[in-house]
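The complex appears here minus one protein chain, its other protein chains still in place.
The block that comes next holds subunit A.
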């Protein structure tokens, strides 16, 4: 591995043996007498952190302390106290933040799922008011793991704060082409539209078209179905009145497809129709029951209890509509 600190383990000089640190008394960890959650630290770890505690206690904001925080952070990048103190020193010494930005990229590369390193990066970008490298950095990380939550969080923040929406939809589209099931990419699609054009009638129309085409490719892809629902949240008519969607679903059903997500969608359409009243209530109700039964017993058995609950819920709703408050009858 390219971790220089472990490669040089033999060449490592302990802080306690460094003449330039002679003036500092190391501060051992105040653990008490009992061993509780006691980590058997290596000699190097203990040495570095004994000196880190010393500079932290003294609030020594110096070049050597800055170097020390680097050693401490590399031994445990999840130590938020180390990072916070490092930022305090960077500020106090008025350090070149672009150099630090470079360093943070290396450490993110090594620990892409660590909260602290991403937060460090974000503070640096805030201080610099320069997010010109953030899209590239997050793309590098997402190349390795297209669903890395931290990378998406950083990317969304940078895009929103510095208005970098311009090419994002194209990037999202590329990711969905690479992996149609990448839910993070679908979520990003929603994020971009929500923060730019908004879900206007026109946008809704073209997004519905886009999504239905993707569903055609993989009908059991939950991400696309969920996105479709997300779109219809913005349709004032609701879930069940959009003709394009309704026709598509009915055709898919008639063609014999029994994707659980299709059936679930049809159930929710029935549910909505029952809530709104009107139409052939008896037919809607029978259909909802039939769909829920086939989901519960055949197409989505892991969710049997949910589908039974839905069937009952819709039935109760319909009964509540037709006869005003019937006496409750526990069956």
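By definition in this document, a contact is a pair of C-beta atoms (placed from the backbone, for glycine too) under 8 Å apart; a residue touches a chain by one contact, two chains touch by 3 or more; residues count from 1.
FYI, contacts and distances are computed from a predicted model.
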Query = Looking at UniProt, which of "small monomeric GTPase", "Protein farnesyltransferase subunit beta", "Origin recognition complex subunit 3" or "pyruvate dehydrogenase (acetyl-transferring)" names the chain we cannot see?
reply = "Protein farnesyltransferase subunit beta"
Task = Have a look at A:222, A:235 or A:290 and name the one touching the chain we're not showing.
result = A:222
Remark   = Among listed residues A:104, A:138, A:184 or A:242, the absent chain is touched only by A:184
Message = Need a quick check: the contact residues on subunit A for the chain that isn't drawn.
response = 27, 29-42, 45, 49, 53, 56, 75-81, 84, 87, 115, 118-119, 122-123, 146-147, 149, 152-153, 156-157, 160, 178-184, 187, 190-191, 194-195, 217-223, 226-227, 229-230, 233, 264, 268, 300-306, 309, 313, 330
